[in-house]
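A single protein chain has been removed from this complex, and every other one stays in its place.
Presenting chain A:
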Amino acid sequence: MMQALLDSFAAAARGLPLTLAIWGAGVATGLALGFVVAALRFFAPAALSWPLAAAVEAVRGVPFLVQCFLLYFGGPFIGIDLTPIVAGWVALSVYGAAYFSEVFRAGFMAVPPGHLEAARMLGIPRNQAVLRIMLPMMALAVLPSLANLAVILIKETAILSIITVPELTFRVQGVGSATFAFAETTLVLAIVYWALVEATAVASRFAERRIARALAA
């Protein structure tokens, strides 16, 4: 039993770098994509914002597990043939973007119209008003929600194991399959993910404070 635990921790350590890399990449592209989607939904004409709204609803309405299957196993039928790691990164980005975009959209809506009217009366061009007034104002409001979502996404990376991404869960489950020590390996997974979530939560709170201070300065 002790050996199974040690093997599991060793496997977790081997899988950890890929988990962190795919999570970091997924959060980064998810944020960028989510911001663009939110901005288009907020500023673009209805013809563009409606399909985007439908896409966001679809992504939020389908389990992440099913989305991974669709992309990895269904993709080749329409010419999208991705390696497991790339498929995992794309799936995580799209899934994250749907949720991030809703937070950004709420942020856009939270800026009082009067603040932009004041800018308009002074002759400040619309794009400058968005850049200098709207974005800094919404950044402070959306930061905690974005950080929270990013922390949640780290747990979702576990699902990528089912499309054979050799990340943390995949590696540790490999130990389970080889030794039949399923209880030990699952316990190790629980401990490692919990530790990861706590670490990223602390890190994100630190980053949040730094960014808030930078914006306030």
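We adopt the following convention: a contact is a pair of C-beta atoms (placed from the backbone, for glycine too) under 8 Å apart; a residue touches a chain by one contact, two chains touch by 3 or more; residues count from 1.
We adopt the following convention: contacts and distances are computed from a predicted model.
S.K.: Could you check which of "Amino acid ABC transporter ATP-binding protein", "Aminomethyl-transferring glycine dehydrogenase subunit GcvPB", "cytochrome-c oxidase" or "Phosphoribosylformylglycinamidine synthase subunit PurS" matches the UniProt name for the chain that's left out?
M.R.: The missing chain's protein name, per its UniProt entry, is "Amino acid ABC transporter ATP-binding protein".
S.K.: Considering the whole complex, which of A:A13, A:A32, A:A118 or A:A183 touches the chain not shown?
M.R.: Hidden-chain contact among the options goes to A:A118.
S.K.: Among A:L140, A:I162 or A:I191, exactly one should touch the missing chain; which is it?
M.R.: A:L140
S.K.: Can you say which of A:Q3, A:T83 or A:Q128 touches the chain missing from this structure?
M.R.: In the full complex, the listed residue that touches the missing chain is A:Q128.
S.K.: Touching the missing chain, which residues of chain A?
M.R.: Here the touching residues of chain A are 112, 114-115, 117-125, 128, 132-133, 136-137, 140, 215-216.
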